[in-house]
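Data block below; observations after.
Excluded from the complex is one protein chain; the other protein chains are retained at their positions.
For clarity, chains are labelled A, B and C in written order, and residue numbers in each chain start from 1.
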Amino acid sequence: MLLIRATGTTPLNADDTADTARLRMIADMQPPFARLMGAKIVEATRDRVVAEVFVREELANRNGGLHGGAVMAIADNLGGTATFLNLPEGANTTTLESKTNFFAGCPLGETITAETTPLHRGRSTMVWQTRIVRADGKLAAIVTQTQLIIGKDARPRTAD
Amino acid sequence: MLLIRATGTTPLNADDTADTARLRMIADMQPPFARLMGAKIVEATRDRVVAEVFVREELANRNGGLHGGAVMAIADNLGGTATFLNLPEGANTTTLESKTNFFAGCPLGETITAETTPLHRGRSTMVWQTRIVRADGKLAAIVTQTQLIIGKDARPRTAD
Amino acid sequence: MLLIRATGTTPLNADDTADTARLRMIADMQPPFARLMGAKIVEATRDRVVAEVFVREELANRNGGLHGGAVMAIADNLGGTATFLNLPEGANTTTLESKTNFFAGCPLGETITAETTPLHRGRSTMVWQTRIVRADGKLAAIVTQTQLIIGKDARPRTAD
Partner (left out) sequence: MLLIRATGTTPLNADDTADTARLRMIADMQPPFARLMGAKIVEATRDRVVAEVFVREELANRNGGLHGGAVMAIADNLGGTATFLNLPEGANTTTLESKTNFFAGCPLGETITAETTPLHRGRSTMVWQTRIVRADGKLAAIVTQTQLIIGKDARPRTAD
């Protein structure tokens, strides 16, 4: 089930319904590269974006697990999506930098979960942290990335 | 032309020929994910690994350029390959961490070059820096990554 | 009050008392540079190390706040201390890499809190994340660092 709502805490009303539709549209407009990674967004609110990825053979490294490059690619896409969900219409974002620590391999044939939450949502930049978790619950990697906000009057909908 | 040789500075002899064959074999054994990225290794020595990638539509971000995740994925694969080229037989490597700074977008339909050179080659870890350069010569991104060396008696062939 | 105990969850017994004394000794043996920063460790368990730092004028940047370099220095020291608390006797550690994101300035004349918790405690490396929080509760910076474990049979006391 795809869970998309305006925020995690606000009760729904007419405005929220329009907002929720917009959030869903943003989350659905995944770029071609996200589709190549096979990332399927299962939750998208302003405070949390979650994707699931089946570790198919095309994503493999030399050791028969999920390639570290794929881990970073999946997380980068979520951080960009999460930023979009917090921007007013007309504003845009680009990744300034991204840092990943790897803790454990992810076996082929399993489904991993990637969860992105905010560390900072400011006027110029947002910083997101993504946890990559294996099917057995083990933390496989953590990605921290900075998004630059581009566009006139680009003020976030949510500030930390 | 694929340029693979034992080192950039040593004259060739019988041992080097065997070594060069081994380097070529390592460079050729690219994992499935590297093929998915379309990375083509055009030079592989112990001191430098270079790949070219055509920016096809499947690698696109929302803005119609090369996805940042693809940039990191391509670089990660080169750093792993470069480490392998410096390891004795039987040793293995895994990426501990990776850091990317993005400077400029890479348009679709062009070919980028990724060049990896060592910052550090030690007994426990190696650190590689990869420069992603556009067709027009502009530096698009720089990736620095740490590879952990795994395996008994894993002593690098080359030390910095 | 200085809180040092063997773990956050284990009931105390005779062995724990000896262990607690050892933890206290490690936490007390701060290097000269930690004293120069004015970092005062107020809690030290295997799962969490907390320090307080008064932002005196010597730690100032050009803008009259805590220098970013001091933020990183304080965190690096905590990550090293936290690793020591998890190592068996005879093993040692060194920082492999450290990454900091800055979110807000820390005014002079206030006391900041730095809290370090583990992301990963393995046989070869440990990864710690330190949150720098201002007196008003705002998150000022986050530091993620990798510690290499040195020394024969260096197996952590606690594994994640």
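The working rule: a residue touches a chain if its C-beta (ideal position, glycine included) is under 8 Å from a C-beta of that chain, and two chains touch if they have at least 3 such contacts.
Because the structure is predicted, anything quoted here is derived from the model rather than measured.
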Shown chains that the omitted chain touches within the full complex: A, B, C
Selected residue (touches chain absent from view) among C:44, C:59 or C:119: C:59
Residue touching the undisplayed chain, where the options are C:45, C:86, C:100 or C:125: C:100
Subunit B residues that touch the omitted chain in the full complex: 99, 101, 103, 119-120, 122, 127, 139, 142, 144, 146, 160
Hidden partner chain, residues of subunit C it touches: 29, 31-37, 57-63, 67-70, 72-77, 80, 84, 92, 94-102, 105
Residues in subunit A touching the chain absent from view: 96-97, 99, 124-125, 146, 148
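The definition used in the following text is that only the chains that are shown with their structure count from here on.
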Angle, in degrees to the nearest 5, of the Cα rotation that carries subunit A onto subunit B: 180
Central chain (distance from its CA mean to the mean of all protein CA atoms): A
Rounded Å distance, subunit B centre to subunit C centre (Cα mean): 35
Distance between chain centroids, defined by C-alpha means - subunit A, subunit C (Å): 29
Junction residues of subunit C - those touching two or more other chains: 99, 146
